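Right, I'll just put the structure down here and ask away after.
In this view, the complex is presented without one of its protein chains, the others remaining in place.
By written order: A and B. Residues from 1 in each chain.
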Amino acid sequence: MSTRFSGSLMASLGFHFFLALIFLVSVSSAVMSIQPSQSTSLEEHKQIVNAVAISQTELDHEVQTLQAQDNAAKALAAKQARDLATAKANALAAIQEAKTKQAALATEQAAATQKAAAQLADLQAAQKAAAAQLAQTKAQAAATALAAQKQAAQKQAQALAAQQAAAKQALMAQQAAANNLQMQTEVNRYAALMKQAIEAQWTQLPGVDQQRLATVMRVHLASDGTVLSAQNVGSSGNPALDRLALSAVYKASPLPVPSDPQALALMKDIQFNFKDPG
Amino acid sequence: MKQNLKLLAMAVLAVALVACSSKPKDTAVATPMTGGSPAATAGVGSDADFDDSQDARMAKILGIEKNTVYFDFDSDVIKADYLPILQANADYLKKHSDARILIAGNTDPRGSREYNIGLAQRRADVVRQRLVMMGVNANQMRTVSYGAEKPAVPGNDESAYSQDRRDDISYDVVG
Partner (left out) sequence: MKRLRIGLLSILMLAAFFQTAFAVLEIEITSGVVRAIPIAVVPFNPADPSNPNDIGRVISNDLGHSGQFQIMAQNRFPQWPHQVDAVSGDLWKSLSLDNLVMGNVTALGNNQIKVDVSLLDLFHSSGSTPAILSQQSYTIPVSQSRALAHHISDLLYEKLTGEKGVFSTHLAYVKVDPIPNSLHKRYYLMISDVDGHNAKPILTSTQPIMSPTWSPDGHSVAYVSFETKLPQIFTSNVATGQRRLISSFAGINGAPAFSPDGRILAVALSMGKTNPNIYLINMGSGSLTQLTHDWSINTEPAWSPDGQSLYFTSDRGGAPQIYRINLSTKQAQRVTYVGSYNASASVLPAGDKLSVLHRDNRGFNVAIYDLQSGTLQVLTRDSFAESPSPAPNGRMIVYSTQAGARRILGMVSSNGQVNIRLPEASGDVQEPAWSPYAG
């Protein structure tokens, strides 16, 4: 159990590390950050399936664990959103700063131009050509600086947009994974409920040795869980025991089914393997 | 080895007897049955078996109340209380060489019936051996084990059981 927890913790930490990376590196590397979240959900799949095969109590515990993990994922997404907001604010502040700097520079340049004009008037004709040239040079320099600043601001804005897009993509992937997890949790929960419902109806005859005997029932369900058909696709070799398995399926109808359409789609055609482990 | 040969000889003889099935004894008493097909129902034994007067007569002759030896639970030890009874029988048998007795061992009704047959045979044989020690000719005595088949009194408590664990000594009717 503890290894599973630390596994998800590591995955979470890893995800955050990648998120931090997104803000520093390029768009393509930000896309790569989906990978760790996928492997996280794979880990979780394994856990879920483990749970199905085990007991009800353990299953309950697993569901709790999954819910905790689900919560962690939600918290993660929230944190990401918060991080994104912070990043947005930071970018906006940077643009504002650039604008302010630009404005200050313009004021300064205007003052310089005025000063140069006054000097030009004072110096009169002898320095006229030189003064004119100087003024032109200064203006050019200022324009170049402004253009450079503009370009930098634009580039920053582009980077920000890319970061925003990457962050949004990561968030969506995370949400998809969370939805997926939720669906699997539903399937597993209802698989356990179906097992319970059928086992409660499965009559095992006193003293009749059912070890080594297995009956396989293929069952088709309506959307409300009603058993539409049940077919014996694997006989125990004892028709009486096969019949008891069939009765159990029909007696348990309607079976509990998930409301989630994806999960339901997965459970409409289902196979029950009746087997007494002895 | 000699013992085994002797047993084998006895067995062969016995089987031969069985095979011939020439059992002339016992009057067959046809008992009409209700509900059953009388043709399929054989009646055996004799209602004379229900007559206890001979045993009562013999007890009077021997000067004892009842010709019975009782045993403790799971025991085939003859208690001193019953030695006078055995002595009275020994004296009579030695005096009457034509007299014959049947020593019948019994257990209380609990447990396996066939195992009880084994246990009660020990009780019968222990009395027979004591009478031999008292000088009685072994040919005058037969033993049988009835196990739990003939409880002395009905009931399933220790007071009943203590009466069931017994040897009954009965004299063959002579003449």
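The criterion applied here is as follows: a contact is a pair of C-beta atoms (placed from the backbone, for glycine too) under 8 Å apart; a residue touches a chain by one contact, two chains touch by 3 or more.
None of these values were measured; they are calculated from a predicted model.
Student: Which residues does chain B use to touch the chain missing from this display?
Tutor: 7, 10-12, 14-19, 21, 23, 25-26, 29, 31, 33, 35-37, 39-47, 49-50, 52, 102, 109-115, 117-119, 121-122, 125, 142-147, 149-150, 152-156
Student: Kindly note down the residues of chain A that lie in touch with the hidden chain.
Tutor: Within chain A, the residues that touch the unshown chain are 42, 45-46, 48-50, 52-53, 180, 183-184, 187, 191, 194-195, 198-208, 218, 226-230, 238-241, 243-248, 250-251, 253, 262, 265-267, 269-277.
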